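Let me give you the structure first, and then I'll get to my questions.
Only one protein chain is missing; all other protein chains are in place.
Take a look at chain A:
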């Protein structure tokens, strides 16, 4: 088995600009972030021997564009958490000796739509037959489908779900790169434009352009890089279903319940040791599901945990400290940006730095609760 801390992230960078980037196509957003990550590590394309990215961009497109000849590739595509799975697979590949220096990239022209690839479900697919005819139109109509059931079973209020967005805006206010930084109140959220009841626009993620890249290598080699190594303590992954209507339990994600605890157990840590957390927040309910399904709150307690201020600046479990998908950025596949923020926190370079943070849990979701990946990072080698 791979040991906690055996593999490290030595390169981590976002595209030079995020938000509205009409001057770059989708593939260039990948490349821009990759070049930034290579620059900070002193690596050249010829030094990279493994490449991972997620469809619609295939590893061969990125390898060729950047001039890399990989010995290992991974095109795992399970939605916005694919990068957490890439980290897991890359760590295993380095452990196995298949590659030494692996580049993981993301780029998405989600807002400007330059060379973006729309992929509507085919009418013969199961989604096309058994969901699409009833009028869903993108994630805002599908991801919140379980929310009313969750609210009823868990006793969660509209104000509770508004509070998630309010707290994340507090973090975003500290981050110059965040798209939305002005403070908001629960009333602001509950009076914002209705998108798909029960969610209003301030409870839905942004749609932006941006990219990100990670470079992984063994902890032994990490010592030779100019960057501060961030060690991978544990990882987990799972999938459930591509149809939100077929999710087994509308109050809890099976994929979360597998990926999260797998990563935490592999890391060999207590939850009480976690200093910082990222939970992919495409919509306001996701941090609640994440806190409960990963065992940081008992079922039904996550809303109160956030309401009482535990996740806000100065709280005991700082969560989504870049502002999250709700306020920082969301290209369509936000998982890469959650990973970037965990690494910034572990490097001590985050705009809203959590003092003395040593362990960060980064939890991603893919599709509409269809997949999940979790990575536990630390700036201390166990």
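We take it that a residue touches a chain if its C-beta (ideal position, glycine included) is under 8 Å from a C-beta of that chain, and two chains touch if they have at least 3 such contacts; residues count from 1.
Criterion: contacts and distances are computed from a predicted model.
Set against the options "General L-amino acid transport system permease protein", "Amidohydrolase family protein", "Carbon-monoxide dehydrogenase large subunit" or "Zn-ribbon domain-containing OB-fold protein", the UniProt name belonging to the omitted chain is "Zn-ribbon domain-containing OB-fold protein". Per the touch definition above, the residue from A:19, A:56, A:77 or A:198 contacting the chain not shown is A:198. Across A:147, A:222 or A:284, the residue that sits in touch with the chain not pictured is A:147.
The set of chain A residues touching the chain not shown comprises 122-124, 126, 128-137, 141-142, 144-149, 152, 194-199, 243, 245-246, 250.
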